Every structure is written in C-alpha cells, then in structure tokens.
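Up next is chain A:
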Amino acid sequence: MGKKLKRALAASSALALSLGLVACGGDSGGGGSANNDPGVKGGTLNYLQSFLYESSDPQRIYYGVQLAQWRRTVYRGLVAFPMSEDPVEGTTPVADLATDTGTASEGGKVWKFTLKDGVKWEDGTDITCEDVQYGTSRVFANDVIIGGPNYTLSYIDVKDYPGPYKATPAQQAAFEKAVSCDGKTVTFHFNKPWADFNQAAAGMMMVDPYKKSFDQGDRSKWKVLSNGPYKVEGGNWDKNKGATLVRNENYDPATDNPDQLRKALPDKINWVINGSDTAGELFNDRLIQDAGEDQYAITSARVTPQQLPKVTQEPVKSRYLNVVSPFTDYLVFNHKKLTDPKIREALAVSVNTEGYIKANGGDLVMEHADSIVNPGTAGYKANDAFKGVTDGSGDPEAAKALLKEAGVKMPYAIKLSYPKTPTADKSMAILQESWNKAGFKVTLDGQGDTYYDVIAQPDKDSDLMWAGWGSDWPSMMTVIPPLFDSRPNISKTTCGNDYGCYESDELNAIIDEAANAANVEDQQAKMQEADAFLGSEYAYIPLDNQKFNWLRGSKVTGFTTTPASSSYPELGLIGVSQK
Partner candidate 1 sequence: MEHFLSVEDLRVHFKTADGIVKATDGLSYTLDRGQTLGIVGESGSGKSVSSSAIMGLHAGTTAQISGSVWFDGVDLLTLSQAEMRKLRGKEIAMIFQDPLSALHPYYSVGKQIAEAYRVHNSVTKKQARTKVIEMLELVGIPQPDRRFDGYPHEYSGGMRQRAMIAMALINDPSLVIADEPTTALDVTVQAQILDLLQNLQKEFNTAIIMITHDLGVIAEMADDALVMYAGRAVEYGPVSEVLTHPEMPYTWGLLSSVPDVTADTDARMVPIPGNPPSLLNQPPGCAFHPRCVHSSKVPGDLCRTTLPELLEGPRGGGHLTRCHLADPEQIYETQVIPEIAPMQAEER
Partner candidate 2 sequence: MWAYAARRIVIGVMLLLALSLVTFVLFFASPADQARHACGKQCTDEQIAVTEKALGYDKPVLVQWGTFVKGMVTGREFPADPELKKTHPEFITTCDRPCLGYSKTNGVTVNSLIGEAAPISISLAVVAVVIWLVFGVILGIIAAVTKGTIMDRGIVGLTLIIYAFPTFFIGVFFLKFVVVKWGLLSYPQYLSIAEGGVGGWLTNLFLPAFTLALVYLASYVRMTRAFVLESLGEDYIRTARSKGLNSRTVLFKHALRAALTPLVTMTGIDFAGLLGGAIITEQVFAYNGIGKLTVDSANAWDLPTIIGIVVLAGSFVILANIIVDICYALIDPRVRLG
C-alpha cells in the first residue's frame, strides 16, 4: 500500500483541512452498513476517482488502491488476495493465474508457480511462463521502467542485469536462470529467503506477466493488455480522464475463481477521473444526492469530515460504510534523548488517546490502536505493553510514580514534533495538556512540508515525534523492519524511517530470524515477538488506526471493503441493481 497511497491520502486530507472543514467530534458511533446483496450480472458501474494514476503498466503501478482494483478487473496475478473481510483469510493469497499459491523450497529461497491452462491475454493468445519471466525482467530496466515497486531487485539471484532491453546474451541467460521457465512452470531463485513472497506477488505486480511483443518501453506507459474479466476500451488509459472497462471476451471465468477473486458483475465500468482538488468532496456530494447515473456509482474518494454528519443520518446512512484502514499513526521516541525506559513508559501510560481521537474527528475517523501493526496485517496481535494503556485518557498518577522512580525532576521537559495542520494543532494540544498534568512540560513543535526530512536527522532535538505508516503488503515484515531495523535505516546523515534512531541488536536478531523463516507462520510468530520486544522497550506509542468513510449509489450492490482492497470498496464484489 505504501508511500504512494499515503501521499495521495495526505493530499486529500490536507485539502479538507485547508478548507477549514474539520469535523467536530461526532460520536454517533455509526459504523454504517455493508451491502452484501450477492448482486446480479450486467449493468454499468460508475467509478468516480479523484486522483490520477501514474501509469497503467503493471510493472509501474505503485498506488495501493490501483493495485487492488486492477487485480480485480484487468491484471490477474500468479496469486491474489481473496475478497474476504476476514483479516486472516483476506491476507492469505489464493491461486489466480497459477494452479496453486506457489511452492517454496530451500528455506524460502526458491519459489515455483505453474500457470493454469487456458489463461489468455485479451488478444486471445496464451499467457506463458515466458510472459511472467519477461514481466519480472522489466523491473530491472530501471532506466525505462521506473515508478513501480522493485523489491525483486534485491532478491532475485542475478548480478548486473540491466533489464531485457539492453542485456547481453550472457546477462539475459543469467537472468533466465534466476527466473527460469520449464513449460508452464516458472521458478524464482532468490539470493535470500523470501517467506512472504507470494503475498508480495499477490499485492503488487512486480512479477506479473507481460507480453514481450506488446512492450514498447516507455511508450507502453498508458497501454493496457488485459488478462482479466475486463479490458480497457481502446487499449489506452487516459491519465486525466480514465477509461471505460468492457468485458474481455477472451477471459474465461472457468480458469478463474470468481467467487473468491473477482465476480465481475457489471458489464461495463465507466472509470471517471477528475483530478481537481475538490473532486473528492464533490463526488461524495453527488453520492449524497444520489441522482440519476450517480445511483450506480461508487467513489475512491473518502467522505470528508464535514460531510460526515450528513452521511451518518438516513436516508444516506444505509449507503454508508465506516471501516478501519490499513494506516496506523504512532508516536516514536527519540532514543538518543529519552534513554531512560521509565520516562518513555511514563509518557505511554499517561497518553490521552481518547482526547486525541476526539480532537481528530472522533470514532468515525479513527479507532484506538494497540500496536504499530495495523489490525489488517497478517499476523497482527495486540501488543501487551499497550493493551489497556493506549485506549483511554491516560493515568497521570502512574506517570508521576514512574518519573519519581526514574529520579528525574518534575515537570520533565518534552518536545513533541508533528506535521502542522489545524487539526493536528488541536489534537496535539490535547496530548500536551494531559501530559502536563502527569509531571511533564510539553512543548509543541508543529512543522511544515519537510517534516519527515527533519525528523529523520540524527541530531534533531525532538523528544517525541508523530508519524504514520501503511505497509506495502499486509505482512508485518513491511512494518517493523523498515521502521525499527537500524541497519538499513541509520547512516551518518539520516536515521531513515527509523525516526527515533532506535538501535537494538536484540531486535535486529529477531528480524533476521523472521527474514530467514522458511514459512509465513514462523515469520509471523517472530514478528509478533519483535513487536512485543518493542513494547517492552517502550520504543513507540501506538495512537490510532485511521478509519475510512465510504458512500455508494443506491443501486450499487456488494458494497464492502476487504484487507485486499486496502479498505477501499472491494471492486471485485460490486454489482449494480437492474431493478
């Protein structure tokens, strides 16, 4: 789901804030309702989107929502996440183009997939093993194919491979050994174990097939050669306008798993893009209005805070959905300054997340978090250190006692840094107020656009920093290592994503064990251990899991969200009523 999605979300919420449209803590508690009507085939769905894609080339797609929605419509993968609302089932890949979910061997260093019979491109040709090999190789041509996720570069066991366009025969041969084809079976050879590789393959399109004869390098940036139930009318995605998806007659549902992966109910999807700053709000205005064609519409734009009072009441309420998103916000300690775990614990036990969430717009916008790992992540487990701690208004007396134990003078001065917005100012002031009652003296430090660059600096004077994270695929491996493993993060000039400059050999050892785990279960167990360790160290304070608010038109069926859809409306289930 990653940074790109985060960027898109940040942009849209910044707009809501800049308009001065902040909700005032509604606590109607309305979770809305999923519409689980099984739906019927046919009709036209209108998909209203308020941001622009960066490419329609599978190896260049990085937006989480796009990866999720396109997996359901035009680009099938070797494996895919099922459309289950269950956090475990929904984050466990199932077979898609491949016959099974892949076979790992050599301790997770070798992965093998076999393509199903009868899977075809929209032009009627078969999808071959060589197509998977070619698609995988394109990611290496990072002078042409830029913008997509490229985890494979550090895993695939090949050296100095420049991608298929400029490779010498020897280089190409070396790659085709690392990603080898045997009939319909493709084998990936990695230089280190990759236990959750099939999750990455399901969530992203780095190893999706690509038809060589269709490739025109950068000129293919907006071309779509579909292998899913829909194809893009005209074959080109219009960056600014979107496109119409129509049935792909060369798609055979018999080769697919429609109930689990894509029901493909509407005959046609009008994918309308409007890149204006106000588009998201207007789309939701239209859905509230529910007139004409908008009755058959959904949007990937979230309901803005000031629209919430309207949508939580009938008649709109029945068309409204409130769900937990894959984004978790947390506070991280500067471990160079707050070296005493007692002080960190004192801050943790007295954090007023109740007030903080209220100031942010209440429980329609956020829920309490009890780990830095989002509940939508496979293997998520509440962190014992924060259970019953970060779900209330804090315990100032406990904090004072801890500070006394630590033997520091009260009030203890703390500098709290955060990216400045009107809402953030309000919610941070709430935290400040309750900490000041718990023996601290908190200084607020709201910062501008360069916030994340500033808090990455090793010599900053902040004690506590606000941050948010959403993972690239729902594995804990994409949460704890990137945020707390000191080795890839910390250098002389930066602490990277490890904003607190946290360094622990003990944690790094657990991470290594997880990385080398041969299977996902072992890996998840290790990651849970890592999070528990971070909790015992009070390395961070979880604040909230962000919630999404969605609307649909009255004629839309199957409206729900899944972990696979990044908590966006699950396109694979959606249909339109013919009545």
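Picked so that all candidates are chains of the complex that A comes from, given by their letters.
By our rule, contacts are C-beta pairs under 8 Å (C-beta built on N, C-alpha and C of every residue); 3 or more make two chains touch, one makes a residue touch a chain; residues count from 1.
Just so you know, these numbers come straight off a predicted model, no measurement behind them.
Note on this complex: chain A touches candidate 2; the remaining options among 1 or 2 do not touch it here. The touching residues of chain A, counted against candidate 2 in their complex, run 2-3, 52, 54-55, 62, 142-144, 146-151, 153-154, 165-166, 216-219, 221-222, 239-241, 274-279, 281-282, 285-286, 289, 291.
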